[in-house]
Structure formats: C-alpha cells, structure tokens
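Every protein chain of the complex appears in place save one, which is left out.
Moving on, here comes chain A:
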Amino acid sequence: MAAAVPGASRARAAAALLLLLGCCGAALASGPQDQAEQFFRSGHTNNWAVLVCTSRFWFNYRHVANTLSVYRSVKRLGIPDSHIVLMLADDMACNPRNPKPATVFSHKNMELNVYGDDVEVDYRSYEVTVENFLRVLTGRIPPSTPRSKRLLSDDRSNILIYMTGHGGNGFLKFQDSEEITNVELADAFEQMWQKRRYNELLFIIDTCQGASMYERFYSPNIMALASSQVGEDSLSHQPDLGIGVHLMDRYTFYVLEFLEEIHPASQTNMNDLFQVCPKSLCVSTPGHRTDLFQRDPQKVLITDFFGSVRKVEITTETLSLHRDVAGFESKFPEEELATEPLKYAEQLPVAQIIHQKPKQKDWHPPGGFILGLWALIIMVFFKTYGIKHMKHVF
C-alpha cells in the first residue's frame, strides 16, 4: 500500500509531463513547415542514382542483395527507373545453385524478395566493367547506347552512387578480372564536375577498406560514406541456411533498416545516416567525408539523394488565346521520302557456317622490340663467351 501512493503520484507526474510535451509539440508543429521551406533550398531539380554491384559468382550473393535492396528503397522513395542506372552481374536469380529460382532474398528465412518482376537492370553480366562504369559517369558513351544506359544528369541533378563488392586499400575489384583505383574514381568525378554533370553527389561504398576509395576526391559538393576504414574488413550480416550463402552485408543491412523508416515527406537529415551502424553492430567502423560538401549535413535531407522530391510552383497565370483560330497550315509540307521496299537479306546457310574451316591466321615476323631484345641477348652472349660456342648452338 505504501508503494501504491508514490506510484499514483508518479503516474500523475508522468501525465503532467506528457501534457507539457504535448503542448510543446503543438507549438513546434508550425516550425517544421518553415523548416520545410528552408530545406527546399537545396537547389536540385532532379535525382539520379547509379547503383553498382561489382561482383559475380554465387558466393557473392550478398553484394547483389545489397544493391537490389538499395534499388528498392530508392524506387520506393520516388526515383523512377529512367533515372536509375543499375549495374549488376545478375547471375543470382537464375543461378543453378539457387534453391528458390527467380528470387534474391535479403532477409534470412526468405522474408523479403528483392528481385521481383520490375527490376530494370541496365548493365548486366559482363557489361559491368570499369570502362562502362567510367563511361556512364563521364558521359563518353558511344552514340549507339540506348537512353536507359545513360546518365543524363545536368547541373541541377543530385546523384547517389552506391558501390559494393570486394575492395582493398585504394581499389575496388570489378568482376574478378579488373579493378578501379581511387585515383581514377576521383578523376571521373572531377570530369563530371567540370562538365557540371551533378549538383551534389552522395557516394556510398560497402566494401572492405571502403574509406580508401573516397580519400582522393577533390571535386566540390561530394559527400562520401563508407562501411569500413582502411585496414578494416566489412563483414557480412547473416547466412541463410536454406540458401547457403550470406544474404547481406552488415552496413547495408543497417542502412536499409534506417531507410525503411524514411518516407518521401520525412525530414530526417544526413547526420542521422552517419550514425547508422556503430561499431558495436557493424564490427567495422563506418566513415564519412563531408569536407568537400558545401552545405551543412544537418540541413541535408535524406530524400535529397534517396528520393525525388520535386520543387513545385503553382501556376498563377494563363496565356489568353483566341479561340477561333483556323488550323495551322504547316509552312513546310513534309516530303514523302521514297523508300525502297525492304527485302530480307540473303544469309549464309547455317550448315555452311558450322562447317567452315577456321581461318589461318597470317604469320607476322616478330616486331621491332622483340627482335631488338633477342638481338641484344645473342650479341652479349657471344661477346662474353666467345664466338667458338657458335658451332654448338647452330
């Protein structure tokens, strides 16, 4: 009984406190409206995302799941497929080792299938190369490339670049056969800046020693996040015993948990993203770099990069038109181009193609350098050991 009375008074005190907080909350409610106006001052008019998974093979399942989960979040928050360049090896869903074909799961117990039927992969399989990645970034693309494979950003675009895979100190491995160095990446960003292909850029990398990749950036308006510092490894999150591989990396897993709470109108800022995945959860130490970024990260909304919130103005005026205007006669009548009827091209019959003998490659004499090298070696040999050895050689 003695405990009940202090309990009751404590409850009353708690109720009073809540009431006070409620009043404060109501007073602050008008504050976010003004803050929203201020946040709209980021100055960008469109958003792009370049999501790259640089690994292939079944045991790198988690990298594909990472990238696809970020792809889903970015689409959910509003960036359309036409503004996302997705580069994946895309060999997980239909891999013979996948016990659940046509799916890529990101949570154990197969909770969330991130593959689905509206995933639009722009560069798949062997097209994910360092060259294509740099071409996408710098825009030096052959004219025959379709629009979906281009990064058509302008000086008012905010671009999110997410890369995941295996990396080391200063480089990132692409599909087990080539690598991109941090110097090349920094140069690519500088070329983007020179041509004003971005307004602000957010670079997120989830690999081992990821912080080394953003060390060399020197162009303005870039913010970078990495899952681990130099000398540390980024660890994967959880294996799924049914599928048999690790499903996601820790850093991306916690970033995605964070992004699940973001909706297109939320006001969460970048400082919260920096706090995601502390060392206790991630084992590696995530790092970030904001010295090149002009605005204060406190004022940068998550949706500035992950979502696509447009600046909108109410149209207050109209153009007054005369209603009875006759149909406009085109000044230049379109000429009918005489086209030939299309014919089916004659093709070599298949049997002939299969049984063709392989063409003999022409033999070329060895080129100058090799010739010179061998001449040098032979000359030195005979000068040293005397010309009498020649009969043993020839």
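Here is the rule we use: contacts are C-beta pairs under 8 Å (C-beta built on N, C-alpha and C of every residue); 3 or more make two chains touch, one makes a residue touch a chain; residues count from 1.
Going forward, contacts and distances are computed from a predicted model.
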Item checked: Complex member absent from the view - protein name from UniProt, among "creatine kinase", "PIGS transamidase", "Dynein light chain Tctex-type 3" or "Sorting nexin" -> "PIGS transamidase"
Item checked: Chain not shown: contacting residue from A:97, A:124, A:196 or A:279 -> A:196
Margin query: Looking at the full complex, which residue from A:127, A:184 or A:233 touches the chain that isn't shown here?
Written below: A:184
Checklist line | Contact footprint on chain A, counting only the chain that is left out | finding: 33, 36, 41-43, 45-46, 78-82, 130-131, 134-135, 138-142, 146-148, 150, 152, 154-156, 184, 187, 191, 194-196, 264-265, 294, 307-323, 325-328, 330-331, 376-377, 380-381, 383-384
